[in-house]
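First comes the structure, then the notes that go with it.
Removed from the display is one protein chain of the complex; every other protein chain stays in position.
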Amino acid sequence: MHDHPSSHHMIVPVKTYVAVFVSLLVLTFVTVFVTRFDFGAFNLIVALAIALLKAGLVVMIFMGLKWNKSFDRLAFFGSLVFLFIFFSLVFVDIPLRGYRGVEESQQINIKSPVKPFPKGTMPNAAH
Amino acid sequence: MSMTLKKPHHVAHHFASEAQEFESARLGMWIFLVQELLFFGALFVVYAIFRWWHPETFMEAHQYLSWKWGAFNTVVLIASSFTMVMAVRSAQVNQRKSLISYLSLTLIFAGVFLGVKYIEYMEKIHHGFLPGSFFSAQGVSEYLHLFFGIYFTMTGLHGLHILVGMALIVWLLIRSFRGEFHSEYYTPLEMVGLYWHFVDLVWIFLFPLLYLIG
Partner (left out) sequence: MSQVPLNYLNATKGLKSWLFTLDHKRIGIMYLMFIAISFGLGGFFALALRLELLNPKELLFTAKQYNQLFTLHGAVMVFLFIVPSIPASLGNFLLPLQLGAKDVAFPRLNLASLYIYVFGGLFCVYSMFSGAVDTGWTFYTPYSIDTSTSVISMTLGAFILGFSSILTGVNFIVTIHKMRAPGMTWFRMPLMVWSLYATAIIQVLATPVLAITLLLLILERTMGIGIFNPALGGDPVLFQHFFWFYSHPAVYIMILPAMGVISELVTAFCRKNIFGYKLVAFSSLAIAIISFFVWGHHLFVSGQSDYAAMIFSLLTYLVAIPSAVKVFNWIATMYRGSIQIKAPFLYFLAFLFLFSIGGFTGIMLGALSLDVHLHDTYFVVAHFHYVMMGGTVMAFIGGLHYWWPKMFGRMYSEFWAFIAWAFVMVGFNMVFFTQFILGAKGMPRRYYSYLDQFQPLHAFSTFGSWVMAVGFILMAFYLMDSLLNGKKAPDNPWGALTLEWQTQSPPLTENFIETPVVTRGPYDFGQEKRS
């Protein structure tokens, strides 16, 4: 049996690609723009939420997972689960133990190559 | 206009149909990207752990990175992703000329990205913001050298992936000139495209995490 490949591929309209392109640019602008406001602990969450949105657009439209309903989709999203396992089980350990495996009180001095600023002079952004 | 040069594609001997061949290649590429995801993912875990331990270091360090260059490069990579999908689409609708121009544009954007990266690296090296024991700049946090270790490893490996992508795009260009890609066969284009978008994807996370929120 001979399947013609074009029956398997969706030719996406140019305007869809352009719309995604523009959205990605807008979201890049937004993610830079919101750094002007300090949301405290939410800075990270806002930045990650925008990044996830952008990533979703790239994966679903540019990489075609929206139309590709085969095992590829499960493979990709499934692998995120394994990354999450790694992340979360490491973080069962990290916050619950002393740094470098020793208690806070026994912290050893590290040989840091960083040259400290003279007292009282705070650095400004380099650029 | 571009139909004059069009090489037919022959299905490899061990496949029964073109569809089987294409779907195998696509699944293979996705599985490969899965391993790439875990590869970079592990680095993001390193980032998260050290950020957890030393948030103040990360706050301080991101001020030494230029968000302007970072944002510029983000735009460049997004544009290259766009030209990449357009290249694949051009092959799908048999427009060889626009296929070649879109691929060339993608290559140029990739080059621009690496050029900017070079400028940034040179500046960091000049100021002594180097990884680990090579670090020689002034700073408040005594863990700054760890941040720059992570910064150089992540952006360095990402840059390496861009370089590999460029080599692949050159290979695609050569084959496009030979007229090997058209509506009936464009598997390599689509596969390199997937790879290229993945590299873009990594940068989409690297940019805010390294340059913006510190």
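Order as written gives the chain letters A and B; numbering starts at 1 within each chain.
By definition in this document, a contact is a pair of C-beta atoms (placed from the backbone, for glycine too) under 8 Å apart; a residue touches a chain by one contact, two chains touch by 3 or more.
Note that the structure is a prediction, hence the values are computed from the model and not measured.
Asks: Which residue, B:Val11, B:Ala42, B:Val75 or B:Leu168, contacts the hidden chain when the whole complex is considered?
Replies: Touching the chain that is not displayed is residue B:Ala42.
Asks: Using the touch rule from the top, list residues of chain A that touch the missing partner.
Replies: Touching the chain left out of view, chain A contributes residues 71, 79, 82, 85-86, 89-90, 92-93, 96-102, 108, 110-113.
Asks: Spell out, residue by residue, where the missing chain touches chain B.
Replies: 13-14, 16, 20, 23-24, 27-28, 31-32, 34-36, 38-39, 41-43, 46, 49-50, 131-134, 142-143, 145-146, 149-150, 153
The definition used in the following text is that only the chains that are shown with their structure count from here on.
Asks: So how far apart, in whole Å, are chain A and chain B when each is placed at the average of its C-alpha atoms?
Replies: Measuring from centre to centre gives 14 Å for this pair.
Asks: Any idea which chain B residues touch chain A in the complex?
Replies: For this pair, the touching residues of chain B are 16-19, 22-23, 26-27, 30-31, 33-34, 37-38, 41-42, 45, 48-49, 52-53, 60, 63-64, 66-68, 71, 74-75, 78-79, 81-82, 84-86, 89, 92-93, 127, 132-145, 183-185, 193-194, 197-198, 200-201, 204-205, 207-209, 212-213.
Asks: In the complex formed with chain B, which residues of chain A make contact?
Replies: The contact residues of chain A facing chain B are 1-9, 11-12, 14, 17-18, 20-21, 24-25, 28, 31-32, 35, 43-44, 47-48, 50-51, 54-55, 58-59, 62-63, 68, 70-72, 75-76, 79-80, 82-83, 86-87, 90-91, 94-95, 99, 110, 112-117, 122-127.
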